[in-house]
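Presenting chain A:
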Amino acid sequence: MTNGWNDIANADVILAMGGNPAENHPVGFRWVMEAKRNRNAKLISVDPRFHRTAAVSDVYVPLRVGSDIAFLGGLIHYSLSKKRYNEEYVRHYTNAPLLIREGYSFNEADGVFSGWNAETKSYDKSSWNYELDGQGYAKIDEKMEHPRSVFQLMKHHYSRYTPEMVSKICGCSVAEFEKAAELITSTYTPDRAGTIMYALGWTHHSFSVQLIHAAAMLQLLLGNIGIAGGGLNALRGHANIQGGTDCGVAYHNVAGYIAMPKSDQTSLKQFLTAVTPKPLRPNSMNFWSNTDRFFVSQLKAYYGKTATAANEFGYQWHPKIPQAGTGYENWSWGFLFDAMYAGKMEGFLNFGMNPVSNGPNSKKAIAALSQLKWMVVAENFDQETSSFFKPEILATIDKKPADVQTEVFLLPAANFAEKDGTFTNSSRWIQWKWKAVDPPGLAKPDHEIIARLFLRIRELYQKDGGKFPDPIVNLNWWYSNPVEPSLDEVCKEINGWDLTTGNQLEKFLDCKADGTTLSGNWLYIGMYTGAGNLTQRRVNTDPTGLGRYPNWSFNWPANRRIMYNRCSADSKGKPWDAKRPTIAWNGEKWTGDVPDYKPDSAPEQGMGPFIMLPEGVARFFVPGQFVEGPFSEHYEPAESAVVNPLHPKTSSNPLVRRFSTPHDKLGEAKDYPIVCTTYRLTEHFHYWTKNNPYNMEIQPEFFIEIPEELAKDKGIANAQMVRITSARGSIEGKAMVTKRIKPLDINGQRVYQIGFPIHWGFLGRGSQKGSLANLVTPTILDPNSFAPEYKGFLVRLEKV
Partner candidate 1 sequence: MAGSTLELKRISAVSTAPPGVRETTVVSKYIDTTSCIGCKACEVACQQWNDLPPEVTVQFGTYQTLPDMTPSFWNLIRFEETEVDGAQAWLMRKDQCMHCADPGCLAACPAPSAIVQYVNGIVDFNQEHCIGCGYCMTGCPFNVPKLNKTTSKVYKCTLCVDRVSVGLEPACIKACPTGCLQFGSKPQMLHLAEQRVARLKENGFANAMVYDPPGVGGTGVVTVVAHGDRLASYGLPRDPSIPLAVTLWKKPLKWLGNLGMIAGVVVAGLHYLKFGSKPEPEAKEPEK
Partner candidate 2 sequence: MTIERYSFQERVIHWTAGLTYIYLLLTGLAFYSPTMWWIAGMLGGGPVIRYWHPVAGLAFVATVLWMYKAWRRDMRLSDLDRKWAKGIVDYVSHQDHKLPPVGKYNGGQKQFFWVMFYGALALLASGMILWWTEAIPWSLRWVRFAAVLLHVAAFLVTVAGFIVHVYMGTVVVKGGLTAMTSGKVTKEWAHHHHPLWK
């Protein structure tokens, strides 16, 4: 979230799209209801289903699964064509006035951007960039009239997304679209704020990153980024999914969003040069220029005293992503399981995850696990992954336990209440929680399991030697209780301290690149300072009345509650809306929320408000960071019931990542005519609460929501058993015949959509029956984020 949960109460218009916050974040949704109750804010729900959020919305617009970019493109077009955008904001805070190189174009007939090579199916992205001047800065046309200005290019690009085209692609009526568009774009005036809440409904697509890009473009046009009641808010899923991402639990980056070293970055210097951006505008703060301080301090945290300038602070001990062809090996989830399936992996450690259930394409995951030599699962409950070798689960891939040689260790783990430590929520609040009870039986907390395992491995290396033991024996394991490190001590280490004084670091730039400071994650600096562990702060006063709670826990970055908050004030430093100020220039410094800006840089100096970007301004046009284009363009899901009305030649995302195993078949509309989507219910959390008596009571069985019209066609009665089959597999469940999903008219073609919740499987309380949603979903990946397309695939439906 750029803003936070409480801040939603400041909004005038709330667009819930690509998410069902009432269902999945009911308590966060309370702030939507507060806005509605107290400010008479309007809630717009755009979704294939009339769901719980839609039930309390002011405007509901149905749309076809996976047509969101068309809808957002339509909104961008609406905003631009009706001049419903904040011009001053766009001019000063975005790259709209910057000029793009000659050679950039979009081929409307073919649906591809310049640089497309149809043979290799790849882009030469060199034309997707700014026109630079002699100093390496992007050229600018303040008036935004130059035909190669981002503004004009954007206007042209989205001119195709007329309300009629939106209706043709999405299936909503022109009137429905215009009603929503009128309301959404009403926030372009300085006195109105609009927010967007999205979740997996956007990220679970093969064009998810571009989808969010489109939403960001819309919010920038409307001047909604950085202001109270605005922002682009990813609701996020799990309790600490934000923290896990922040702390580097992803193959492609280390803690603090610093890219993983690659095999061609053979020295620390080379690495730092490659990952540190150069400013693209003279007034850009370019905060990432401090990457060296962040990364060196992280290496010091990892390797302690043994990390010295002489050995590049242990850079060579740190693994690098190997090169593969022109790029690098991809070890993201889908590729990881593909490699496992191919027998390229031997061991697997799994802390509280259930890939058989929660990953896409369960059969492939089961087949992949059966290739392993050994697997360790630390969990609260037995689940489909730890028990994948059980006959009923292996039966889905026609195997028997005797065929599978994987050794499985199922370790009883402590749960949230049985250990302390911090979770980072989607407001980016890092909050400490205290241990309440001991774990049951022999269960142990994960950090003890990790520590014991690591210490035993280290002991073996120390005793017997082995392959490259250096990083293992040199790892900085300084904890007072090495077998169960105190999480308070680890928290201290993540924040980091000055090695010369021993003082905790107070702010980002306290960390240094010379090896005199240590910090596990620069992003979290400030959470554990000389003042103590600030994540434990429980002062719940709200001095501004705007829901900031500045002394409650710690809000990364730098206890800043609203990101990009320089944009909350106009170019003179005066808040756009005096009633909802975020920061303001008082003549000497910025006051209010912790500024996302140089605190003493006067407005006249014109420093760009997006300090983490080398341009210093937000990007409508993304110069090369995304693989399928600098502007987002509507592409169909990989499995689609219709052909893209914009450009049939390139119907779906041309750069989508897919695999070639027998489990990775895609279906065609003639065999699988129904569009299907998956989702979650408020009564359950993923695959955990199927162990809980009360949650099973209030939502006992797997079901499939089917529009009345389709049910009538197929002679399906409510609560009758039905079967859905995709090219990957099939599952059975009870039909829930509903008025809440309507058939849509897409470009003259009637499209039926059905959907079903995840949450059930093979293990758990009550009737599980193997109704595992992901038995039918494909491993189709977004080419930027590598997130799977769980939403918008094709199935057929029949009575059992």
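How were these picked? Simply put, all candidates are chains of the complex that A comes from, given by their letters.
Assume a contact is a pair of C-beta atoms (placed from the backbone, for glycine too) under 8 Å apart; a residue touches a chain by one contact, two chains touch by 3 or more; residues count from 1.
Just so it is clear, the model here is predicted, and its values are computed rather than measured.
> In the complex, chain A is touched by which of the candidates 1 or 2?
Among 1 or 2, only candidate 1 touches chain A here.
> List the residues on chain A that touch candidate 1 in their complex, please.
22-23, 26-27, 29-30, 33-34, 36-37, 40, 50, 52-56, 58, 60, 682-683, 693-703, 718-719, 734-740, 766
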